[in-house]
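One chain of protein is taken out of this complex; the other chains stay put.
Presenting subunit A:
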Amino acid sequence: MHDSAQAVFQTRGLKRFYQMGDVTIQALRGVDLELFSGELVVMLGASGSGKSTLLNIMGGLDSASEGSVHYIDHSRHTHELTHASQRQLTEFRRHHVGFVFQFYNLISSLTARENVAIVTDISRDPMTPEEALAMVGLEQRLDHFPSQLSGGEQQRVAIARAIAKRPEVLLCDEPTGALDFRTGIRVLEVLETLNRTTGTTLAIITHNEVIGEMADRVIRLRDGQVGDIHANTQRTPPGELRW
């Protein structure tokens, strides 16, 4: 499908160094890849392979040390993220991408509905929080606080929060990492349905090989570089995954 499809992300020679205490970490050592409109990509890699760093840079949460990242929006307008100012990155995050984090990162003082509303408040054409929560099957839990929700429910609130602004791209960092098998599958089903029905480009990073089977393409990262890229001939429905 990507032959005919439009590229959404394009990175060239992407590098990222960190100073952690006394140690310099080379998280990315030159990454070249594309993400295409409407596809579901799973990025696989061991801990420390640089997958979270890559996702953060694509999402405008972090900046590259070297190389370039381009984002092409639905009106074919190209955004150069590498040299974008903080203000431009903020606008990019605000209008184009949604995030799902491993640890949900909900705001504990807000209810499920309000956690979604905090994003829809600043979006151009959002769903209502109720719609977004219904899409993840939480229409019955609107007024619960995070502490009153299970881990899977919290992650689904986080997904509702990410999709409510109708982003062009949804970036998920280990969305099932903190969940048990059954709940993890439920979350993946929500993400897969979303990709299939709304055409939102979806990038999931995980260290769980099995999840790769539900993707259009699997990108393996090793030691800060792209190891190999593999296209699935057919996507396995999440419900059939086992690990």
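Methods note: a contact is a pair of C-beta atoms (placed from the backbone, for glycine too) under 8 Å apart; a residue touches a chain by one contact, two chains touch by 3 or more; residues count from 1.
In this text, contacts and distances are computed from a predicted model.
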Practice problem: Refer to UniProt and select, among "FtsX-like permease family protein", "Cytochrome c-type biogenesis protein CcmE", "Potassium-transporting ATPase KdpC subunit" or "Glycerol-3-phosphate dehydrogenase", the name of the complex member that is left out. | Solution: "FtsX-like permease family protein"
Exercise. Taking the full complex into account, find the residue in A:5, A:61, A:142 or A:210 that is in contact with the omitted chain.
Key: A:61
Quiz item: Of the listed residues A:105, A:183, A:208 or A:232, which contacts the missing chain in the full complex?
Solution: A:105
Quiz prompt | Absent-chain interface as seen on subunit A, which is shown | solution = 19-22, 56, 59, 61-63, 86-87, 90-95, 99, 101, 103, 105, 107, 109-110, 114, 117-119, 121-122, 161, 178
